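Apart from one protein chain that is not included, each protein chain of the complex appears where it belongs.
For clarity, chains are labelled A, B and C in written order, and residue numbers in each chain start from 1.
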Amino acid sequence: MSDRTEGIREIARKWLGDGTVEAVVGWEQGTYKDKTSPVLIRTPEEADRLLFNERCTNNLMTYLKREPVRGMEKVGIVAKGCDIKALIGLLQESQVEREKVKVIAVTCPGVKKDDGTVPVKCRACDVNTPTFYDEIVGEKVDSSPEPGARFEGLEALDAMTPAERFRFWRGELDKCIRCYACRQVCPLCICSRCIAEKNQPQWVETSPHPRGNFSWNLVRAYHLAGRCVECEACETACPVNIPLMLLNRAMARTVKGAFDYEAGKDPETQPPLRAFNLDDDNSFIL
Amino acid sequence: MPYMTLDRTDLPSLAEALAGRGKRLVLPVREGPELFYREGADPAQLDLSTIPKNSIKEFLFPKSEKILEYEYTGNDVVIDDVDPDAGPAVIFCARPCDAASLPVVEPLWNWDYKDKFFNERRAQTLVVTYACRTAPDDACFCVSVGLSPSSDQGSDVLLYPVDDTRVAVRLVSPAGRELEEVFSGFKKGEVSEESLDAFAKEGEQSLADRKRLDKVKNWLEGHFEDPLWEEKASRCIGCGTCTFLCPTCHCFDIQDESVFDGGCRLKNWDGCQFSLFTLHTSGHNPRDTQPKRYRQRILHKYSIYPEKFGRILCTGCGRCVAHCPVNLSLYDVVSTAQERAEKGE
Amino acid sequence: MEESHGTEAGTERVDQETTATSWEPRIVAFICNWCTYTGADLAGTSRMKYPPYVRVIKIPCTGRFDPLFMIKAFERGADGVLVSGCHPGDCHYTAGNYNARRKYTVFKDLLATLGIDMDRVRFSWISASEGGKWVDTIKHFTEVIRGKGPFREYREMIDVG
Partner (left out) sequence: MSKIGVFVCHCGENISRTVDCERVARASEQIRGVAFATDYKYMCSDPGQALIKKAIREYELDGVVVSSCSPHMHEKTFRKAVEEAGLNPFLCEMANIREHCSWVHEKEETTTRKAIELVRLMVEKVKRNVALEPIRVNVTKRALVIGGGVGGIQAALDIADGGHEVILVEKDPSVGGHMAQLSETFPTLDCSQCILTPKMVDVGSHPNIKLYTYSEVEKIEGFVGNFKVTIKKKARSVDIDKCTGCGECQLKCPSKKIPSEFDRGLKNRTAIYIPFPQAVPARPVIDREHCIYFTKGKCKACQKVCPAGAIDYEQTDEYVEEEVGGIVVATGFDLYTVGEQGPYPDYRGYGEYGYGEDPDIIDGLQFERLASASGPTGGAILRPSDGKEPKSVVFLKCIGSRHPSKGIEFCSKICCMYTAKHTMLYKHKVHDGTAYVFYMDIRSPGKGYDEFVRRAIEEDGAVYLRGRVSRIYRSGDHLIVKGADTLSGAAVEIEADMVVLATAVMPQPGIEGLFQKLGISYDQYKFANEAHPKLRPVECATAGIFLAGACQGPKDIPETVAQASGAASKVQILFSRDEMLREPVVAKVNENTCIACWYCLEVCPFKAITQKEIRDRKGNLIKRVAEVNPSVCTGCGTCAATCFSNSIDLAGFTDEQIYSEINALMAVGQDLFPEPGKEEGESPDEQAA
C-alpha cells in the first residue's frame, strides 16, 4: 500500500505544483482508531498528508457534488475502481464535466470495514484495477468477483413471505432517525433539494415515524434504482445500522434482470429510468 | 461511609425489580457489532461492554412527538392539546456522559417556555447510571468538559463496576435514595468510599491524555473567521449523525401533517448541519456553507450555550467523533482550538 | 410513546373500519385521460355494472404517474392501487406509457422487496374501447381486495403515524 500512497502523493504534488488542478480530494489519516478521513489538499506541500490503505472506505466522489469542490475549475480526485463507478454515473447525468475532474485511480485489493470485515462490494469487485482514469497508481490487481456475493444478502429476504418481509423492514426502518447520512454521503444523491425537503406538497413526510420512515427509505431506494453503484457508503454511514444495501441491491438486481443494465459501467449509456425499449417486460401489466 | 455491592450477574434482575410493573425500561443491548439503548429489551440481554451508539436523549426527547391535533368542521378549526405519553420509566445502565446530558439541557427546556413534553418525561424517569471503569472508547473525552467516567451528574443512582464481579451502588438523588430497599434486596457486600475514589481516579487516568477545553470558549469568540473552519469542515457532508447521536443536541422542527379534515402537529428532531436548517423563505441562507454550519455547531456548544446557561453543551461522549461518516472529529477541532489558545494564537 | 402520533380520531376511525363488518375496500385508480378514463366512460355509457369502491384520480397520461402517488394513496388508507393507461403503441403522447412501464418495473420490485403484498397493486392497459375490460378489472380487483381485507400492515403505520 505504501507505494500507492507514494504514487498518489507524487501525482498530487505534480498537479498542484504545475496548476493542473486547484485541489486534490484524497484520504488522510483520521483521528479515530485506524479510520481515514477525506481531505482537500490545496498545495504541493500538503500532498504528503495523502495516503492509501485498506481503511480508505469513503467514496470521495460525493465531494464533486458539493462546495467547494463543485465550484472548482479543475480538481484532482483519488479513487478506487468502485468510486469511479460513481463518477461514471455523475458523467451520465451531466453532474460533472470530464475535463474538470482529473482522476488518480488507485488499484485496490479491497478495503476493510470498521469491524474488520470485508465489504460485499470488495468480494464482488470487478474493478480492482480501474480502467477509467487520468493517472493510475499501484500494481495491477486482478479481479475475481466471488460468484453470487453481490446478491447473497437478498436470498434470505427472498425466502420470506411478504408479511415477514414487511415485518422485517418495519423493524429496520422504524429505527431511522432521518439524519440523512445515507443521502448526504451518497455520491449519486445529487438533488440540490431532496424530494423529502419539498413541502408543496410533502410527498415524503419528514417525521421519523414509521410511515414517514417507510416512505423516505422507499423513495431513496427508488430514486437510486439503476443509478446506485453499490459503493455501500449509505449503509456504512447509517448511525442506526439499517441494511440499506439490501434495498439498493434488490433494485440493482431488478435493473439487471429487466433492462440488462448495470450502473457505473459506461458513461455513454442511458440510465434505465431515462430511457425505454418497446419490448420491455409487459407481462405484469394486465 | 461504605457502599453496598451487588453481583454483576444480578443486574438484569435489578433492572426488572426497578422497573416493576408498568414502568418502561430502557437498557443497553447488543445489535450486531454495536450496543443500543432500547426500550422494552429483555434485561437478560443487558450488555455493558462499551458505550451504546445512541444516547438516552430519545427517551426524554423523542425523535418525533405529537404536540397537538386539529380538526376542521365546516370552515372552523378545533385544536386539541395533546399530553405527552410519558409513563414512569427507568433508564438502566446509562453511561455517565448520557446522564450528565440531562442537567445540561434542562435549563434549555425551562427557559422562556417550559416544555411540558420534556419535563413530564424527565420527572418520571429514573436514571441508573453505570460508571466507566476506564474510558470505553477511544473517542471518549468527558474529562475535557469537566466530567469524568464516574460522574454522577444527572444520575439518580450510580453503579460502580468495581471489579469483574461486583458492582457498588451509590444512591445519588432523593429519588434514588427512595429506592434503597430495592437495591438492598440484591446486596451482597460492601466497599469503602476510598475504593470508589480509586475507581474514579482510574477512570480519569485512562483519559489522562485528553485536553481540558477550558480556553476554547475564549478562543472561539475571537476566531469567528478562521481558516480552521474551512480546513476541518470542508469534509463535512452535512448529515445529522453527530447532532442526532449527541445527548445534548436538542434542536427540533415543527411539522403539520394533515388529511382531508384535520391533522396533527409534530415536534421532530432537527440538526444544524442540514443546509435547510437556516434557509430563509426568500432563498437566502445565512449559513450557506458547510464550514459555517459546522462552526455554528461548535460555537453553540462551547460558547453560546455556556454563555447563556453556564454549561458546555457537550458531555464528551465521543459519539460524534466515533460515528461521523467522514471522521470529522469534534474533539480534534476543539482540542486544536484549545492548543492554539494555549499558544496564544 | 412515540407510537402515538396518529390523530386520535384517525386512530378510532381506522379501528372502526378495520374491525367492523362494514369495512369497504378502498381502491384508488390512477388512470390516463385518453384511454382508460375514456374506457371507464364507455363502461358507463354501456350501463355495465361494477362495485362502487374505486376512486378515480385522472392523470393526463401514465407517464405522469409518479410512484409517490401510490405510496401516498396507501398512506391515506387505500387497500389497493390500480394504475392504468393506454396499451403500448397507443399512447396519446406516443411514449408516456413506455416510460411509465419502466417506472412500474422498478417500483413494483421495490414494493415487493419491502413486503408490500403485490396483490394490492395492479397495473393494466385499458383502451378507450375496452369498457368491458375496465369493468372486469375493477370487479376482479375488488374481489381480491375484499378477500385480503383491509391493508392492516400499512394501516398500522397510519395508526402510529
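In this text, contacts are C-beta pairs under 8 Å (C-beta built on N, C-alpha and C of every residue); 3 or more make two chains touch, one makes a residue touch a chain.
Keep in mind that what you see is a predicted model, and the values were worked out from it rather than measured.
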Using the document's definition of touch, tell me which of A:Glu6, A:Glu93, A:Asp114 or A:Asp280 contacts the absent chain. A:Glu93
Subunit B, residues in touch with the chain not shown (by the definition above): 69, 71-75, 258-263, 283
What residue numbers in subunit A mark contact with the hidden partner chain? 93-95, 190-195, 198, 200-201, 203, 223, 270-271, 273-275, 278
If the missing chain were put back, which residues of subunit C would it touch? 7, 9-10, 12-13, 16, 24, 26, 28, 37-38, 40-41, 43-45, 47-53, 55-61, 63-66, 69, 72-73, 76-78, 91-96, 99-100, 103, 135, 158
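Heads up, the rule we're going with is that only the chains that are shown with their structure count from here on.
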Approximately how many whole Å separate the CA-defined centres of subunit A and subunit C? 34
If you average the Cα atoms of subunit A and of subunit B to get two centres, how far apart are those centres in Å? 31
So how far apart, in whole Å, are subunit B and subunit C when each is placed at the average of its C-alpha atoms? 45
Where in subunit C do residues touch at least two different other chains? 2, 5, 161
Of all residues in subunit A, which are in touch with two or more distinct other chains? 205, 207, 209, 212
Help me check something: in the complex, which residues belonging to subunit B touch subunit A? 31-34, 36, 53-54, 63-64, 138-139, 230, 234-235, 237-241, 243-245, 253, 255, 257, 266, 268-269, 271, 274, 276, 289-290, 321-323, 325-329, 331-332
Interfacial residue positions of subunit A with respect to subunit C in the complex: 157, 160, 162-170, 195, 203-205, 207, 209-212, 214-215, 218-219, 221-222, 225-226, 246-247, 250-251, 254-255, 258-259, 272-273, 275-278, 280-282, 284-286
Listed in rising order, the residues of subunit A that touch subunit B in the complex are 30-33, 35-40, 58, 62-63, 66-68, 114-115, 177-181, 183-185, 197, 202, 205-209, 212, 233, 236-237, 239-241
